[in-house]
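Not every chain of the complex is shown here; the ones you see sit where they belong.
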Amino acid sequence: MAASGCAARPNNGTRKGFVTEPIAYLNGRIIPASELSLPVYDAGVVMGVTVSEMVRTFRHRPFRLDDHLDRLLHSLKHARIDIDVGKDELGKVSHDLVEHNARPLDTEDDLGLVIFVTAGPVPTYRRMAGWPAQAMPAVCIHTFPLAFDLYAAKMKTGAHLITPSIRQVPAASYDPQMKCRSRMHYYLAQREAQAVEPDATALLLDLNGNVTETNTANFLMVKDGTIFSPRVAEILPGISRETVFQLADRMQIPFEERKIPLSDALTADEAFLSSTPYCLMPVTRMNGATIGNGVPGPIYRRLMETWSSQVGLDIEKQIEG
Amino acid sequence: MAASGCAARPNNGTRKGFVTEPIAYLNGRIIPASELSLPVYDAGVVMGVTVSEMVRTFRHRPFRLDDHLDRLLHSLKHARIDIDVGKDELGKVSHDLVEHNARPLDTEDDLGLVIFVTAGPVPTYRRMAGWPAQAMPAVCIHTFPLAFDLYAAKMKTGAHLITPSIRQVPAASYDPQMKCRSRMHYYLAQREAQAVEPDATALLLDLNGNVTETNTANFLMVKDGTIFSPRVAEILPGISRETVFQLADRMQIPFEERKIPLSDALTADEAFLSSTPYCLMPVTRMNGATIGNGVPGPIYRRLMETWSSQVGLDIEKQIEG
Amino acid sequence: MAASGCAARPNNGTRKGFVTEPIAYLNGRIIPASELSLPVYDAGVVMGVTVSEMVRTFRHRPFRLDDHLDRLLHSLKHARIDIDVGKDELGKVSHDLVEHNARPLDTEDDLGLVIFVTAGPVPTYRRMAGWPAQAMPAVCIHTFPLAFDLYAAKMKTGAHLITPSIRQVPAASYDPQMKCRSRMHYYLAQREAQAVEPDATALLLDLNGNVTETNTANFLMVKDGTIFSPRVAEILPGISRETVFQLADRMQIPFEERKIPLSDALTADEAFLSSTPYCLMPVTRMNGATIGNGVPGPIYRRLMETWSSQVGLDIEKQIEG
């Protein structure tokens, strides 16, 4: 694949530092992660036209990488972006990066692995300095050690969700099933919620007042022993959420998708979020109201234990620890 | 202002190339434009959380820079992004860049000047290589020679607008009056229109079927001698559109804002687009139907002439030339 | 049943020409098909207040006539139109017309059989010349040889669907389950799509951006081996679509009804249309995007073969022939 004008340096095998320094992938080259950047004429910078995935490792091995890659391909189809790197190659590079970059990590640490593709250089800027000979989508893969400290406190107390005035972008504008990076609404939602209560997490409603998702997690709730999720057509079909579905199936906990008006969520017995870095996080308050008894609920607990035993690692302990 | 982790090199006065090479501004430093890029953990890359402006020059002097800066400040307020660079400094840097970068240009050429601000590094990535000591918004200013050839053909024949299935993001998600870069819907709209007709320009409707704007321009139409525009609350309040308003006022052509159902636009006497690079572009077809007589209309012509004489330059000739 | 003022001639058994000339039924009389017309004061002409059915023959025998008549009675109930002709009589006349009119046909030909009922003369015009003594609904049955050449090319290449700006009329205005002839929106939709691409077929979205139907066909799509259809409350419950449902059931292909956002359809594995004249037609492009591999898909093929063998006739061959 030809360069898309990104500021990538040639992959010089002899270059020193590669042994210990984390590496990244950009448009067919391996570069030091610290040099990874996008030129300002790339559609990823100019228009937020990027599709992406975030995978995590458990014990330094990627979790459900294959499912993440399938979803990436689906997002690319939605976005009508064609790339000439196949799923196999993306998978192989991902494994290589993880292997290399995890080496200096402590055992209690784990990596986030990010894969993203932008639509490439935007023609409006084609006379700008640095514009490439051939404009192609930018394909990038990199890792970073997960910052568990961001989540530790809330794993214990539970998150407080607030529904801000900002609403989910409707599918008629762009489909929530496509994981893309035009996320101004998520940012505004989070800013608004935290301006009122600094520890809050924004839960976005759709234009009709039904629950969708937070800026980084799926929302799940429990009522009378059944786990409920918003319908998949109106949310990002999260891989962690998919894992909950499979765990629930194995644990014989009913799991149902339906439209969830906010008032149903406010009167739930239990609620939690699912997301790649922390897997599951309990929700104990919503819009100031206590959910259930105000402590992490029993179904959350059972799911977290089963998930932990499946990956051979006490997830809560890792995050809090 | 401290570095936000962007890949900026120190502004070394002795560095060669600065005399002839275009320069850019990033977080308080002047760097070669060709090195301008954003790290992949910046909110501008990760979430499309960027507000921006594009100014153009006429005869190498910025046009209505002050109005663009006011709108930028307004967008920053919408986005709840605080920066420690004042309007004066942004203006001064803009003028400096234009002066420096326009020097090697031909007289018939002109510059685009871009100012953008992102929300800065995203905390999720804070253990990634290269993360700055202090996370702050990225403030960037750069220029590029306008690529008039992109517009030349349509200035003569008129644009063909197609309303794709993709709809404008509603203000409940994020306000169209804020010029931001979460623009996946614009990209999808344009891709969809051009997949059907390669020369088409996508005109986005709102969720109720009223006309809004294209991905880069405001839409204006003429009926019975009056210029109509969608209401300002539902579109980007373009500076070029504002110029049309002022020209119309001086030329005693009535100008009215109202909700424009698509069928009103399809049966207009005349239609045109306004946008920074080309000022005005005639629209001669919409969804396959001929607008007016299928050639650039008289009010378009008069506006373009007046605008040209005001800036001392035949705009159409410059673009087509 | 008394005459509703239609220009019907008395059914004179001895009248010449009846032996070879196609015949039609109007308000209780049999007349030459070439003389079949509606007076301009009839609600069918003045207001589009007509409910109708189109049946086709296979090997000169009506297909699922009984189901079509049931749906006609349902449409009449929706439209609050009462007629004094029973289902039996409508069935008998239909069979008689088909028998008579199919005689001169080639074996590879087949008939369309149309049954329609209007609300009859509109009182506003009751002083107009020709107004009948007694105003009653007009009941009409006629046939015509199917014009397979209209569909032949698309059976091979697949249809290209375009979603025009024109949206399906909502059920709050009139129920899509009633097969009626106030179809200006279908006409506009088709005109708009074909003004952009002459070979396109318009696929109407509902007001929320979900897929409904084309002006003459139901839309069906395949994803991961399941056939999906829009929910029956939001479309005409087509008899051909019903046949697909029954074939799928027998062939053990899952068939599911749900809301289909356009982006789901655009990323389908396979799509096709169902309609009386051609039964099934593959869809290979939508809004310029390729569906599946861009050729008629395997489930379409299997359905068409099973249907063909059920009616003892190679349907594709007949149409393309």
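Order of writing sets the labels: A, B and C. Residues in every chain begin at 1.
Here is the rule we go by: contacts are C-beta pairs under 8 Å (C-beta built on N, C-alpha and C of every residue); 3 or more make two chains touch, one makes a residue touch a chain.
Remember, it's a predicted structure, so these values are computed and weren't measured experimentally.
**Student:** If you can see 3 copies, how many does the complete assembly in this structure contain?
**Tutor:** 6
In this text, only the chains that are shown with their structure count from here on.
**Student:** Chain contact topology under the given definition, line, ring, star, complete or other?
**Tutor:** complete
**Student:** As a quick test, compute the distance in whole Å between the mean CA positions of subunit A and subunit B.
**Tutor:** Computed from C-alpha means, the inter-chain centre distance equals 30 Å.
**Student:** Note the residues in subunit B that touch 2 or more other chains, in rising order.
**Tutor:** 165, 167, 192, 195
**Student:** In the complex formed with subunit B, which residues of subunit A make contact?
**Tutor:** Checking each residue of subunit A against subunit B gives 6-7, 21-22, 32-41, 43-50, 79-80, 112, 114, 116, 119, 123-130, 140, 142, 144-147, 150, 165-170, 172-174, 180-188, 191-192, 195, 207, 216, 277.
**Student:** Quick check: in the complex, which residue numbers of subunit C touch subunit A?
**Tutor:** 208-209, 259, 261-264, 266-267, 289
**Student:** What residues of subunit B sit close enough to touch subunit C in their complex?
**Tutor:** 162-165, 167, 192, 194-197, 200, 205, 209, 262, 287-289
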